[in-house]
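I have placed the structure first, in the form of structure tokens, so that the comments after it can refer back to it.
Every protein chain of the complex appears in place save one, which is left out.
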């Protein structure tokens, strides 16, 4: 199983977590990014992620390798959704297993922080008003 | 559902996570404490937790309330196993949901750190050698 | 006065009992614990032990009253 993957279907959390179990590990930290119902005062109905998969997968693997080396954890994986999503679904899940908890927390935090700024992934919010907007890109969106 | 609970059965992770979903939250952090197969060089076969439930539940609720106030998170819960457990099972699970991820990580970390030092819970390890030992209590155990 | 003592985990195994009712003049859990140790050779002090009185966490120098239940907790190890 690849450590970083992109999927257009709901993330199977049991399957995801299952791949990370390890009898040497006493600590497991999982982060999930959920679709909120509001962003900057606007009611969000659903989201759409555009993912440039070849580079997202390559960069995602790089980030997981960095975390493994830097924090000395034993297992790490992440999965990101692509396409249209509904409220309450997980857009991204990161899991880290390690003998002890300090490095599991630090590594999990590192992975999600890096994924958010380095992966070629774009989020379009669909609002109750009927408008859509590319997140992080207000000026582009005004013209888009 | 109580935010802090003790159970003698395997923790149902879907149910646990389900109680924490919240459309206002964009971040969810979950910590799991797993039974490792080794501790300080000895092969661990299984574990036994003794829990003094009346006080453990009271103190667990207090810790979750502290985390909620201190970090401004929206939802937090935790569950701890009691009795005999096998390798690979989760002994404790902590979940925190919040609008943003920074406080979800910090609050989850706070809760597990505090649970470990404040709850009247004792861990007895059963080793491959046939010996047992109360963790954190080597001198007591020598006489026990 | 009369108080109830409860031993947990390694303390219970060292004392060979879970609970007992004792006549004591001990005014704090610390003094009471020392009395108990004098009865059970295997009961060792342990620096990060905790104590509770009537299901409330307490300090080793808290005050004990008639009829209180004093709980002796060896070093905890949850999680």
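Should a chain be cited, it is by its letter among A, B and C, assigned in written order, with residues numbered from 1 in that chain.
Basically, a contact is a pair of C-beta atoms (placed from the backbone, for glycine too) under 8 Å apart; a residue touches a chain by one contact, two chains touch by 3 or more.
Computed from a predicted model, the values in this text were never measured in an experiment.
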Counting contacts across the entire complex, name the shown chains the missing chain touches.
A
From A:58, A:100 or A:131, the answer for touching the chain not displayed is A:58
If I consider the whole complex, including the chain that's not displayed, which of A:27, A:64 or A:92 touches that chain?
A:92
Contacting the left-out chain: of A:70, A:116 or A:131, that is A:116
Which chain A residues touch the hidden chain?
33, 49-50, 52, 54-56, 58-59, 80, 91-92, 112, 115-124, 134-137, 139-141, 143-144
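The rule is short, and it goes like this: only the chains that are shown with their structure count from here on.
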Averaging only over C-alpha atoms, locate the centres of chain A and chain B and give their separation in whole Å.
25
Rounded to the nearest whole Å, what is the centre-to-centre distance of chain A and chain C, using the mean of the C-alpha atoms as each centre?
50
Quick one: which residues in chain C touch 2 or more of the other chains?
none
Flagged in chain A as touching 2+ other chains are none
